[in-house]
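A short write-up of the structure that comes next.
Chains shown are a subset, placed as in the full complex.
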Amino acid sequence: MPQHTRVVLPEDRYFDPYPPQKAIALQLYRLVKDLPLVCPHGHIDPRIFADPEYTFSNPAEMLITPDHYVFRMLYSQGIPLEHLGIPRRDGGAVERDPRKIWQLFAEHFYLFRATPTGMWWTHMLYSVFGVTQKLNGATAQAIYDQIMAQLALPEFRPRRLYERFNIEVLCTTDAATDRLEHHRAIRASGWPGRILPTLRLDGLANMYAPDWRQHIAALAEVSGREISSYRTFIQALEERRAFFKEMGAHATDHSPVMVHVPDLTEQEVERIFQRGLKGNVSTEEALLFTGHMILESARMSIEDGMVMQLHPGSYRNHNRWVYDTFGPDSGGDIPVQIEFTRALHTLLNRYGNDPRLTLIVFTLDESTYSRELAPLAGHYPALKLGPPWWFQDSVNGMLRYRQLTIDAAGFYNTVGFNDDTRSFPSIPARHDLWRRMEANWLAGLVVRGILDLDDAAEMIQDSAYRLAKRVYRFDF
Amino acid sequence: MPQHTRVVLPEDRYFDPYPPQKAIALQLYRLVKDLPLVCPHGHIDPRIFADPEYTFSNPAEMLITPDHYVFRMLYSQGIPLEHLGIPRRDGGAVERDPRKIWQLFAEHFYLFRATPTGMWWTHMLYSVFGVTQKLNGATAQAIYDQIMAQLALPEFRPRRLYERFNIEVLCTTDAATDRLEHHRAIRASGWPGRILPTLRLDGLANMYAPDWRQHIAALAEVSGREISSYRTFIQALEERRAFFKEMGAHATDHSPVMVHVPDLTEQEVERIFQRGLKGNVSTEEALLFTGHMILESARMSIEDGMVMQLHPGSYRNHNRWVYDTFGPDSGGDIPVQIEFTRALHTLLNRYGNDPRLTLIVFTLDESTYSRELAPLAGHYPALKLGPPWWFQDSVNGMLRYRQLTIDAAGFYNTVGFNDDTRSFPSIPARHDLWRRMEANWLAGLVVRGILDLDDAAEMIQDSAYRLAKRVYRFDF
């Protein structure tokens, strides 16, 4: 192989190589590369913004152990999670030396070749920390030192990074029963950063989950009322929604494994709810209840104006041993086949023609894009199509998303991007990848005579910034 | 953005941009761009050809209100269908001013950016009406005037457009119980245009539909016989087929939501038929009957030589409110998952090895292309693969179609193109898009050394013209 100079982040990366297309892609990308980041959906811990002095303690704690996108890949190649410092639920021994964790990770960084995680890391290491060397076993310690030296600096505290990243709003994901103490603290501090909560329905809605009753008990406690009937349950939930809204929430979020919305009578719902409270509900009934809660949630969204996010189809904690040993969000969530056309029929017939409802649907089953979701989004006023998500948040996934949905859904029934991340320093890299891939897709249409440049210029700005603001009703 | 001259329809549009590939694409495209249009499947109203003086009254009535591809997209963005002049079943108030409808549409034409509908419109407005301005709110009225002035001219009457469009044959879709009065009138007029009927089986075959008994009653009336048994039903249906064939039909058409073909005894069929007549059939039985009719239809096709078209997987009238208010074909048909390998097992085992049968299968579920339909078409003599259809009739859909089916089905188990349209003026644009995308696909294979230019030249002519004629047995 010939020698070649390593340019860490060429400005034209990820674009199609043919120069006329690349030139247009670059022209479009430059229109949006410095626009603020709108982050309507993600999993950043609000705690890091609550304390103005919060400091990341080391590169491993910041970048590896909280991010299952990262450690699942090493696990798949036989690296025990304990060696990566993932805490065991039983308090058993795990590696505690962040340098060793970092070294082990660096030695296996080649596993991320051509993956989105690899791209995000290269971008993040360079643009956040100025790392220009390729991460591997040989460079691991030097890069560790380079990052470590910066983490101690005030400008690497989360609030300062939020500002440096040019984030306009960042929504977290919070259990419906959360008291939002960190969000309160952020508000009370007077810091102008917009960290907004999102009400996650799963704990209370997914009756099939083993800990559903604990969530109901938590709801009773936080509400200060007895939850003895479906009606009191809904009242308590509506109060939580009002509280979240008051605390700045614009949206709810729901991720059931399946998504069939049944058409139950009040009596049926109440009966299942009572059985659920007593813990003697059947799996089928529990799934009916979970499906019903999607319907109820749509009704509440129409009433309180919260945007409704639905992303079904992830079989959570598929690997029981990993779950039992390390807990949830340990890389063991695996997608399953999903169906929307029949499953959402009851909901869309009741509320889909109501323009007050915004229901954003995400999928991990790409076969539903052209078959179901794009035609649904291209018809029902209430339904919008969320961006490629999780396993599809990639160069390939983003291109497929547009190619599979543009024909039937059009562009304006989509909602821009969200980063959905647990890794705060990866946020700019993720948005940058989206902006690049959208610019590249649009440039491909321009050079094929499908779009003119004026339209493409509007669309890239919509995609990068304006659509997310509009759909999530951020009016700042 | 820099200024650029607007070329409405560059000759090389939609082709891949790399010049050597584009040059070959253009070379191939030029071989077929002026070939006559063979239109074996579509939904043009034969009425417009029956009266030689038929004149489109205005642009909205010609281009917007009859075409659910168009108005569903505006509806998805919250525009009431009443504002677009879609007639309500209850006779309720809808916009009647075509200028206002046109204005509203033009203001939202940006919703069609990068969609096939957008491409068809741009082509149609330019090539049929000479419109060179971009359609938007500002240009709406001028373009309206420009079209309106032409509609009054004799050369814009349907028969003259048929000739100008260089259509060789145009098949309509007609209920099996239709008396084909318009087709009779066309024949009687001596006009040489070939407007041929196609016998649509759905009304009589889809027992699960709420109006099945009305269709049976209509069959009884048109046949002048009592339909009291499955046997008399089949006799009456066979008479309809004979009548359609005499009137020029080459094909039948069937679009059930599901496609499971059961293996029923005569007694079982008769029993279900009797229950159907009495209106006390179960959903399961009705679906069995519908599946059985696919089998019966194959048998009849072998006997009378009519080509059999099957395109399952559309959940008709998914949006009940829209259906109740505006009727069928209002943009609310949504695809569902479909399965062919097991579902067609009975049919293919009984008739699939019979070369007298031509069964053309279409799908809206693209996951079936490489998994089921291409392997089936690459094995069974009777089964052919229809072109990308409805939501897939697009730049993206056409490319995926070839990439997902060529390996297992080959090229010669496909059947060329059909436009499947309700919008007469869009026909040339739709065929042109297909011819371009096929030329582009073939050019991509030539520059990769997969095909030589001689083979590609044959294939583009097969694709654009010869395959459809051969498969539908048009021997003029």
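Lettered A and B in written order, each chain numbered from 1.
FYI, contacts are C-beta pairs under 8 Å (C-beta built on N, C-alpha and C of every residue); 3 or more make two chains touch, one makes a residue touch a chain.
Since the structure is predicted, the reported quantities are computational estimates derived from the model, not experimental observations.
Trainee: Whole-complex copy count for this homo-oligomer, where the file places 2 chains?
Mentor: Here the complete homo-oligomer in the file comprises 3 chains.
Methods note: only the chains that are shown with their structure count from here on.
Trainee: Taking each chain's centre as the mean of its CA atoms, how far is subunit A from subunit B in angstrom?
Mentor: Distance between chain centres, rounded to whole Å: 39 Å.
Trainee: Would you mind writing out the residues of subunit B in touch with subunit A in their complex?
Mentor: Result: residues 1-2, 4, 6, 10, 12-18, 72-73, 75-78, 110-116, 119, 134, 315, 318-322, 331-337, 364-367, 391-392, 394-397, 400 of subunit B touch subunit A.
Trainee: Name, in rising order, each residue of subunit A that touches subunit B in their complex.
Mentor: 18, 20-21, 27, 339, 341-342, 345, 348-349, 352-353, 355, 367, 370-372, 374-381, 383, 403-404, 406-413, 445, 447-455, 457-459
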